[in-house]
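All protein chains of the complex are present and in place, except for one that has been dropped.
To keep things simple, chains are lettered A, B and C as they appear, and every chain counts its residues starting from 1.
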Amino acid sequence: MTLDNRDNMDNDVGAKSVGAVLVVGGGIGGMQAALDLANSGFKVYMVEAKPAIGGAMAQLDKTFPTNDCSMCIMSPKLVECGRHLNIEVIPNSEVTGLDGSPGDFTVTVKTRARYIDPHRCTGCGLCAEHCPVSAARDAFNAGLSSRPSVYIDYPQAVPLAYTIDRETCIGCGLCENICMAGAVRYDDAASTRELNVGAIILALGFEPYDPGQMAEYGYGRYPNVVTSVEFERILSASGPFEGRVLRPSDGDIPRKIAFIQCVGSRDRSCGNEYCSSVCCMYASKEAVIAKEHAPGVEPTIFYMDMRSYGKGFDSYIERAKSEYGVRYIRTRVADISEVPETNNLIVSYEDEVGRVVTEEFDLVVLSVGLEPPKSAAGLARALGIELDEYGFARTGTFDPVETSRPGVFVCGAMQGPKDIPETVTQASGAAGAAAALLASARGSLVREKTYPPEKDLRGKGPRIGVFVCHCGINIGGVVDVPAVVEYARTLPHVVYAERNLYTCSQDTQKRIQEKIQEHGLTRVVVASCTPRTHEPLFQETIREAGLNHYLFAMANIRDQCSWVHMHEPELATEKAKDLVRMAVARAALLEPLERLPIPVKHSALIIGGGLAGMTAALDVARQGFEVHLVEREGELGGHLNRIYFTLKGEDVQERLRDLIRRIDGEPLIHVYPGCVVTEIAGYVGNFKSKIAPVGGGIEAEVEHGVVIVATGAGEFKPDKYLYGEDPRVITQSELEELLATGKIQPGSRAASTGTGRTFVMIQCVGSREGERNYCSRICCSEAVKNALRLKAADPEANIYVLYRDIRTYGEREVYFQRARAAGVVFIRYPEDEPPVVEPVAGPEVEQGGKGKPVGELRVVVRDTLLGSKVAIPADMVVLAAAIVPNDSNRELAQMLKVPLDDNGFFLEAHMKLRPVDFATEGVFLAGLAHAPKSIDETVAQAHAAAARACTVLSLEEIRSDGIKSEVNKARCSGCGMCVDVCQYKAIELDFKERVAKINAALCKGCGACAATCRCGAITLKGFTDEEILAEVNAI
Amino acid sequence: MKMNQEGEWEPKIVAFLCNWCSYAGADLAGTSRIQYPPNVRVIRVPCSGRVDPLLILKCLQRGADGVLVSGCHPGDCHYIAGNYLARRKFAMLKRLIEYLGVEEGRVQFSWVSAAEGEKFADVIKTVTRRVRELGPARKLVKVREMQGGAGASL
Amino acid sequence: MSDLLGVSGIMSGIGGMNNWKRDSDVNGAAANEAADRVAQDIRRIARKLLSDGEVDVFIGYGQGTLPSRVTPVFITRPEDADALIWDARCENDLVVYLPGIEGKAGVVVKGCDGRALARLLAEKQVERDRLKIVAVECAGVIDRKSVKRDGGNRVHLHPSCQVCEERTAPVYDFLAGGATGPVVPGGPGDKSGSRDPFGEIREFEARASEERWNYFSQEFDRCILCYACRQACPLCYCPECFADRATPKWIGKDRALSDKMVFHLGRAIHLAGRCIDCGACVRACPMGIDLRKLTRKMEKDARELFGYEAGKAAAAGALPLFASFTREDPDDFIL
Partner (left out) sequence: MHGTAGLDRTGGPGVAGVSVMSKEGLAGFLNGLIARFRVFAPVQEAGTTRFAPVSSAGEVMMPTTVTSRPLKELFLPPSETLLEFEVETSGGMVGEVKVEPAEPGVGDMPRVVFGARPCDARSLLLLDKVFDSTDYKDGHYIARRRGTAIISVACSEPAEICFCTSTGGGPFDEAGSDVILEDVGDVYLIKVITERGAGLLAGLEGVVPGFRRLSEQAEGDALPGQLLPLLPEQLLAAERNAKERAEAVIPALVPARGIHEKLKGMFEHECWGELYRKCLGCAACAYLCPTCHCFDIADEAVDNKGRRVRCWDACMFPMFTLHASGHNPRPGRKERFRQRVMHKFSYFMENNGDIACVGCGRCIENCPVNMDIRSVLASLDAVSAASAGTV
């Protein structure tokens, strides 16, 4: 494909296309975008305002809903960014100007003086130890502690280089004298450079709302009123109190903690009408973690609506309530005052029935909202992009990652409040959009990673180095790490052992490499967290030092030791020693393994031709790769065919037609309407699948390198509220269709029935109840959307929305407020007492006959605000039907060998950081198949899936895993048992030689053959009998 | 034999966990801070189908007081059917060694998914409790305890 | 070389060479007659196969050096076929010699041997087109050891024969002697269900766990690890047995009871869904260990849990026990 026939692109590029992208902001979004781009052939400049990248996520203790340690899951990405050959991190800098056009921009970047040469600084910290200043505000700890003038934000910082804060520096010169690396530069000055890039991605993130503006909560006046960011640092093992839950005034462990929600959110008075989307969850998480750190804590969360709308969120809240005893009180706290003697706080609020209640707490946490970064306005001016009325980057529902200026993309909280997975998704999406724009320049500016040759270890016995991680206090707080290190030194073949605060930090990677050289290590053992997240990082580290990736073993002394034996430190230490001994025994036997190159078929199979599938297909094609787009129905569009307008008022059908037109005009996309995938064979880079018409017919066989699952979801068919029995009871999407097609004329219909213009909307029909314990996420916004539409058509209409929590997260909240202002009545019903829809018996009933509308409909609901039942006569009852997973998911999941979650949606590789990947390589996920989501979220995720897929498609070959089975011919009896057990058809029998032969490219390394072979002829490399027995013997 | 601070016997249990489900479930128990007895020594394997029955016998020989093999739930195997294949072998093996006279409960099997941190902890609690009831393993044991990292061999 | 095959003149003085007959058996006379007819037919078939060049070697039974013993013979010349015999002493499972044999071979198989052969065919250890299978309708073989134990006063059928359900090979080219008569109720080939083939195992299972453990401890304590069981087994054909492997070392060198048990358990597992109960292991064991206590248990469980019967015609074409599964396989033992 040439550039010329990409006439349908939103961002046309000029003649020149530069294969480099500028990412502004080094938080999780910026890092994800940078990595996706760098891994698919583009040079990335990452400009970060702070001295180190990491952003807000670096400050978090844990993340919801999995309670993963934030630093732990992020640090592999942090390190990868820091050492990626094609990512240049430019810290301490800001973008000041932009020239040029999409594909060929010139950006001006101004770098502030750091006063330390980051290339010389080793991060050893001697300067900070000797700095006489000790009282500078430590911003990383949200000001809860102080730091010297020469400082580093956090131990895993990338780049790992100190900075001198000249505002507090007294210029004594001690640091300069003590620095053995000669890195101190008192004469450092700001500098400016120009970068030539093809596209720009803005990932500035957010700033927490400053509650000092709200006098009623006493923040800044009462020492024990803290923000949620401060509390996050209090909880953090690397924070000011090392993870102990203490209150600032006296360092006591608080008993009662109040979390006040919506501080700086959903609040017209401070200008932030929008919902910050994440506070309900993070407050719940902080409450749960606080309870874990200090079991005596009694957390209470004061909230307005519980907005736990995401995947797995509602069940998290349930656990917070039932297992951790977190108390939830639905109210808006009016006022906080201090008891001067104790610094305790009196919280006043109205309970649900309007009584004023006061309650004393030891600590109050303000769940502050997310605001656009202060620098956003200036940057927007410099770049010439539009912001919305709240200061977030303006985007369209169908273009969630595109700013108003072509070639400039946005992701993360800068586009609107959002959580980490949404940010990561958008980041990948933005990267995909940028990559599509610059596809012709792919590979033009990147450097190939070259490794030093692998050391020849033949004839050399194992020399093992052991690195034991404190993980802050995650491990060190329970396990006696020094004792484990001492013990490791006594183990056979161990020639070196040490402990690290964080073994995963970038400086430790360097240290490991140094130790490999210094001590001639031939095997490395790391005792830290789980190999599932961290093994690749350490493998890369030792490979860079000339050791084969597989000469590495891990002992999981955190997730499977310190965290689960917190109250038995001695036994946990014993166990940690055992685990280290086992890992060392295994390491001694490890052999270098080869990663076979697997050629990549440069095309994608996309299953599902709805919004997600079509969007992803266009992206992949625009990146220059062939697409096979399979749609079960006869026409493209999926769910979108039944959506007519968006909350913002955009015309969906027009966009749909545009999309289909673009698909039709794209020669690289082959559409298979009315077809399903019947078979998927192969593996990343080399899939071979069969596509057949629904109901049978001639099969097509296609070869492809990746799969994107975009099969959507279904709508729950309500089984109550007279749905299906009374035609006046319909679903929201049916209402939307009636509205859009003019079949329902507000007012007129009401007149015809003579009973008034009354619509009753019932929320959570099939969601958040029974086995579907999840929130369908979009229903509240849909109800608001349709209510506003009805009101617009007929301002006199009576509209009641019966809800459990209104979940108009983000800027959707503004529409909720509008609906309220327009007179839509929102009535909250209790969870255990849903409304009742009943026909009111009238004289006609007897003659009515079955199925005919007779009498009037009445909805009876318990209004929790009034505390009594209300009967609403209704002309129409509109049900918010749940989004339910497709029944066919299970079959497809098994075909693809990917998992489903408890509810039957596809389960991504990692809920936080790999939201569009599957654990199975080369398979990606987008849209409703993943979980309920809105149009803009679907589009973002589709962009992301396409971008992630293109990181594979852009490779000429993939290095496969070295864990493969191997046949020892001399031992093989040729019985063929292995052929029968191999589910991947990777083994065949050579009848001539009477031995089994394994196709390494097809072998997945499961080891079923090895465990079945009686002759011991099959060895699963990396998990040999010897290696496993070494572990067994070392128990 | 391992004794705890109170001089009570602490059983040692070897757990073979498949990388994709049960090991992840064990990690989840960790991230969820669900506490369980510290008697388990985990050996990570790609799949429950990798666990050769001989390995289980070797654990008993080595003096493990209990052996647990845990894989993905039926249908969830990352390798399509490794757990189904394993299930047959384990059904036969479990019956065989109990027939030999090894106590019921020394060798156990479970399905734990990546989402079942709680279940993982429960399984460990159950297995540990059962093994404690049984007392130190004696049958098939060849090497009792390796003190200070060494001992006789298998 | 024919005079080297076990019976040479110098031996005539040793222990008497009188042909052993099952005189003391109830059905003695008729059985002897049938056996003679089978023997003649075997000799005829062997002679023909050898003269026609259909086989290079014919493996059958010849008279041994002791009255109670027969011995495997490898006949390569038609004129030597007269050395072939058939009677109730023909205990050896000759199928054990087939894997790896060069050229074309004829072999005499009883029902159990035939099932072993069916397994070997399924496991691709022998090639059907290089084989001539001479089946005999087996009436059971004498349990030499128990006869000796009883001072030669009583004749017992081998325990395997007492529970044998298929007395003829599932696959063969010739049926020597033709059909020999109806199945004796309770005798070899009786699958009428008139007896519980696993009654002995069931009885043993019902004993207390400690009692079973003590039994096996005493039995395996006697094991001298001579591997006669393994070597006599037609299905133990691994180029290198797990018990012999140095890395990893599955079985310690120091002959601990635990090691002996691991060997026998490991072997039983390797025979799961494969053992066809020919009893060769038990007959070979010089220490009189009842190895069938393990293998029959595996057979019983395979049948009860998975409906699997090794080597039988019904199982032909099915995947091996441990290479197949159903979703409905027993799951109740899993936590």
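Criterion: a residue touches a chain if its C-beta (ideal position, glycine included) is under 8 Å from a C-beta of that chain, and two chains touch if they have at least 3 such contacts.
Since the model is a prediction, treat every value here as computed from it, not as a measurement.
Contact with the chain not shown here comes from a single listed residue; of A:339, A:377 or A:970, that residue is A:970. For the chain missing from the display, the contacting residue among C:219, C:277 or C:299 is C:219, taking the whole complex into account. The chain that is not drawn here is touched, among residues C:69, C:156 or C:195, by C:69.
Mapped onto chain C, the interface with the missing chain covers residues 1, 3-8, 10-11, 13-15, 64-67, 69-74, 92, 96-97, 145, 149, 218-219, 222, 224-228, 230-232, 240, 244, 246, 252-256, 280, 283-284, 286-288.
By the touch criterion stated above, the residues of chain A touching the omitted chain are 463-464, 489-496, 585, 970, 1033-1034.
Convention: only the chains that are shown with their structure count from here on.
Averaged C-alpha coordinates put the centre of chain B at 37 Å from the centre of chain C.
Computed centre separation for the pair chain A/chain C is 63 angstrom, with centres defined by C-alpha atoms.
Each of the following residues of chain A touches two or more other chains: 981, 1012, 1025, 1029. With touch defined as above, residues shared between interfaces to two or more other chains in chain B number as follows: 54, 58, 75, 81, 85, 89, 153-154. Residues of chain B touching chain C in their complex: 53-54, 57-58, 61, 74-75, 81, 84-85, 87-104, 108-111, 123, 126-127, 139-142, 153-154. For chain C in complex with chain A, the touching residues are 123-125, 237-240, 242, 245, 247-248, 270, 319-320, 322-324. Residues of chain A touching chain B in their complex: 62, 66-69, 292, 487, 490-492, 530-532, 556, 558-561, 563-568, 570-572, 574-575, 578-579, 581-582, 894, 897, 899, 901-902, 907, 919-920, 963, 981, 983-984, 1004-1008, 1010-1012, 1020, 1023, 1025, 1028-1029, 1031-1035.
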